[in-house]
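Complex shown without one protein chain; remaining protein chains in place.
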Amino acid sequence: MSAISRRAVARRLSPPERSYGALGVVGTVAALELLTRGEVVASRHFPPPSATFRTLGGLLDSAEFWGDVGSTLQGWGAGLALAFAIAVPLGVTIGSSAVLYRALRVPIEFLRPIPSVALIPLVILVYGSGFESKLFLVVFGASWPLLIQTIYGMQDADPLALDTARAFGLGPVARFARVTLPGAAPYIATGLRISSSVALVLAVTAELVIGADGLGRSISLAQESAAVELMYALVVVTGIVGWLLSSAFAGAERRVLHWHTAHRRLEAAP
Amino acid sequence: MRRRLLAASLELGVPVVLVAGWWLWSTRSESFYYPPLPDILSTFADTWLFERVADDVLPSLARLAAGFTIAAIFGIGLGLALGLSRPARLTLAPTVEFLRAIPTPALIPVAIVLLGIGDTMRVTIIATACVWPILLNAIDGVAGIDTTLVETARSYRVRRLDRVRWVVLPAALPQIFAGMRTSLSVGILVMVVSEMEASTNGIGFFVLQSQRTFAIPEMWSGILLLGILGYALNFGFTRIERRVLRWHRGWRASALGAA
Partner (left out) sequence: MSLLEVDRLGMHYGQGRRVTEAIRDLSFAVERGELVSVIGPSGCGKTTLLRCIGGLLAPTSGAVVLRGEPVTGPPDEMAVVFQEYNRSLFPWMTVRQNVAFPLRGKGLTKHARRERGEEAIAAVGLTRSLDHYPWELSGGMQQRVAIARALAYQPSVLLMDEPFASVDAQTRADLEDLTLRVRDEFGVTIVLVTHDIDESVYLADRIVVLSPAPGRVQETVRVELPKPRDQIETRTLPEFTELRTHVHRAVKRPPEGV
């Protein structure tokens, strides 16, 4: 369970409770099936889930489909990796220097709320409609959460732990590697989780608006050509991709947070 | 004293230096895509001060406000219900997990199919994007409420409705606000994208349209406006949050001090 926190499901699930979730899913799908078959919801707008799943099954044989999935994941992955490579070292540098932080705080506060999608037109001009546009957008958008979280993490270094390390004769480099960085790790893990979801949203957005290859573009095309079942099938796939990625990162984050002391800020679960 | 002066001058100086740098570089450069900053600023004044406000800015903001409000009402309401009922929460958890993992822009074509191209669609998609952070944080906030608070209320036989209104909701409010803050950013993003994809007015539409017609300074002015709006909305929201949650800061400070 990644989104609804462990606290909310803290007590171990009793045997009957274990099946509730599955029941919920089955119930929802069944309800939708009935509503659409009974034309309560017009099925040309919203096909029965069974039809959508059938289309989905068909997609699994399509090379084009997998190409789309690959393109989206490429944009997401390359963008996230680049964002990490840029934002984390930058965050470490800024976060460990009080001077740098004071100097850059205001510009960061101004630049940070800029919706990355505002840059789409500029990106189209400069990079065209291909992969580079998508990459740029993802990198720009995904860098911010990582940067901010890394800075927080660096600043949250436990002074007591640092003093203890110094008392044990550890030099500045060793202190950095053994106390500060591990202390910042949970924040970076949180930043990674947030950035991962931002990266996926921006990748799909780029595909939708700019027309780069990928699931977003195919969904848009399906909608324009009234291939409704295909559109829904692709949306479900996008959801599955999103769910797998967010579960993976949330799981990793939890593991890293597991050993960290309880001095956490109130973090939103996005 | 000198340190403070140094710090203050850094804080003011760096942005000034950056803006000056942008100014100089863009005036020197011949690039078509990066017009001189003075041009952008004058276009900004011409376009946005106050001509297009009614045409584009207000509709954008109205959609955002509507979508966000709907998301807040729905998210907090459902969040309360699910937070209070463990069976309901467990039942809906996987479904909610899956739905909220769908990147909202992917749902724009779906919204177009279901609702056509109009403000209903745009407001709906904004609400859809905004609801998840609020809902999930509301659930967390309610389910994670300190049991002593609830027990106290129960021991005084406070009625269920009063308990929810006066104990559960305030206790969960800090977490809900954290969710709303995320929702705001997400909402702005989706508002812009929905206007770029399927709209005939709005700031997002304007920016993309300017790009298509190669009205570059106008495009930049729109980007600048979006940046300012993003900043202003965040700033305003933080102010409101600080006011409403004044008690929370004080309480945590005293709790941490005592602990």
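Each chain gets a letter, A and B, in the order it is written, and its residues are counted from 1.
The working rule: a contact is a pair of C-beta atoms (placed from the backbone, for glycine too) under 8 Å apart; a residue touches a chain by one contact, two chains touch by 3 or more.
All values derive from a computational prediction rather than experimental measurement.
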Visible contact partners (per top-of-document touch definition) of the missing chain: B
Residue in contact with the excluded chain [from B:70, B:149 or B:228]: B:149
Identified contact with the non-displayed chain, of B:84, B:99 or B:167: B:167
Touch list for subunit B against the chain that is not drawn: 146, 148-149, 151-152, 154-159, 162, 166-167, 170-171, 173, 247-248, 250-251, 253-255, 258
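The working rule: only the chains that are shown with their structure count from here on.
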Distance between chain centroids, defined by C-alpha means - subunit A, subunit B (Å): 17
Subunit A - residues contacting subunit B, complex: 1-5, 7-9, 13, 17, 20-25, 27-28, 45-46, 99, 102-107, 109-111, 113-122, 124-126, 197, 200-201, 204-205, 208-209, 215-216, 219-220, 222-223, 228, 231-232, 234-235, 238-240, 242-243, 245-246, 266-270
Contact footprint of subunit A on subunit B as seen in their complex: 7, 10-15, 18, 33, 83, 86-87, 89-110, 112-114, 132-133, 136-137, 139-140, 143-144, 174-175, 178-179, 181-182, 185-186, 188-189, 192-193, 196-197, 204, 207-208, 210-211, 216, 219-220, 222-223, 226-227, 230-231, 233-234
